[in-house]
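Left out: one protein chain. Kept in place: all the others.
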Amino acid sequence: MTPQVRVQAEPFDAATEIAALTEGRADIGAVVTFTGFCRDEGGRLAALELEHYPGMAEAEMMRVAGEAAARWPLTGLVAVHRFGTITPGQPIVLVVTASGHRAAAFDAAAFLMDYLKTRAPFWKREHLVDGTAGPWVEAKSEDDAAAGRWA
Amino acid sequence: MTPQVRVQAEPFDAATEIAALTEGRADIGAVVTFTGFCRDEGGRLAALELEHYPGMAEAEMMRVAGEAAARWPLTGLVAVHRFGTITPGQPIVLVVTASGHRAAAFDAAAFLMDYLKTRAPFWKREHLVDGTAGPWVEAKSEDDAAAGRWA
Amino acid sequence: MKLVYFAWVRERIGKADEEVELPAGIVTVTDLVRWLKGRGEEYAYAFENEGVVRAAIDHTHVKPDAPLDGAREIAFFPPMTGG
Partner (left out) sequence: MKLVYFAWVRERIGKADEEVELPAGIVTVTDLVRWLKGRGEEYAYAFENEGVVRAAIDHTHVKPDAPLDGAREIAFFPPMTGG
C-alpha cells in the first residue's frame, strides 16, 4: 500500500477519493474520511490564508502517512492539504483511510489528523470581514496533547 | 440538530451526505464519515444478505443517534444502513458526523458504529461463491468490547 | 399479542410471525420463552440456549425479566450483526 499525498490550491472531493481507494477491491471493510473546513468563527472571518513550505509539506505529510501505514493494517491512505485563500464553509484538509476493519481505519485517520496539525508545515492567517488582515493563528496546546497520545 | 436516520435497499453516496450537512454553513470545522463495505473474505463470499427488523431498525438507530447527539456537540449526524443482498465491494453502512472540532466528530462516528453494530437489529447471512447459502454471521465478542468502552 | 422472529430464530421456528393468546401466569419475557419452548421442538430448538436469543418489546430492546404487560409486539432474534 503506497500512501497518496497531495498539496494543492484546488478543492477536493471526498467521494472521488473513496472511490479511488475502493474501486475493484473486495478486501476493504471500512473507509473513514476526515474533512476539515474553514469556519467563520461566529461571523468574524472573511477567509483563512494558508501559507505552506513547498517541498517540505509533501515530504512531511508522506512521513506521517508512512508512520500510519506502518502502525495499522491499511489497504489505502490519502491525505490532501490545500493552500491559498479559503473562505468559510470550504474544505481545507482531507484524510481517507481504508482497512479490513473499522478500528484501524478510525485510529489511523485520527492519528493522521493529529500529526498533520502539529507537523505539516502549514500556517493559517485570519482575514477579517472588515477587509483587514488579522493575526496568524496560534498553535494550540490541545493539538500538541492530541498528537502526544499516539507516542 | 436533528439526526437523520435511514434504512434502505439502495446504495448511498458519502459526498451527497457531506454536502447536505455542510451546505450553506460556516460553523462546521470537521466532518467524519465511516463507510462499511461487504468483503469477499478471501474470495469465499458471493454476497451478504442483510435481514432487518423494519420499524425497530429505524427506531434503534435514532436512539443511538440521539445518544451521540447528547454526548458530543454535533452540528449534523447522518446514519444510513442498507438491507437486502449486497455484493463484495458494495457499501453497507454509512455514518457522517459534523462538529466544530475534530475530536467530537471522530469520537461520535466511532461511537455510532460501535453501537449500531451491537444494537441495530440487522443480521448478516453469507452467500457463498458455490451458489449455496452459508451460515448466519456470528456476533463478535470484540464488537461488544468496542461498544463497552463508551459506557 | 404478536410475536415476530428474525434470522436463525425465524428459520428454526419456521415462521416470521404469529398471533398468540397467552395463558395466565406469563408475566415476563422469560416466562414467554419457557411457554413457547413447550409448544414444539421447533421452539425448543430456537430457544435451546436461552442466554443467546435477544428480545424486544414494541421495537425496544429488553432484558429477560422485562414484563410483557401492555406489549403489542414481541420480537426474538439472535445477537445483531449489522454495521
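Read from first to last, the chains carry the letters A, B and C; within each, the first residue is number 1.
Just so it is clear, contacts are C-beta pairs under 8 Å (C-beta built on N, C-alpha and C of every residue); 3 or more make two chains touch, one makes a residue touch a chain.
Computed from a predicted model, the values in this text were never measured in an experiment.
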For the chain not shown, touching visible partners are A
Note that subunit A touches the chain not displayed via residues 36, 50-53, 55-56, 59-60, 81, 92-93, 113, 116-125, 136-139, 143
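Simple rule for what comes next: only the chains that are shown with their structure count from here on.
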Among the remaining chains, which ones contact both subunit A and subunit C? B
Provide the C-alpha centroid distance between subunit A and subunit C, rounded to the nearest whole angstrom. 48
For subunit B and subunit C, let me know how many angstrom lie between their CA-based centres, rounded off. 26
Contacts with two or more other chains, residues of subunit B listed in rising order: 36, 113
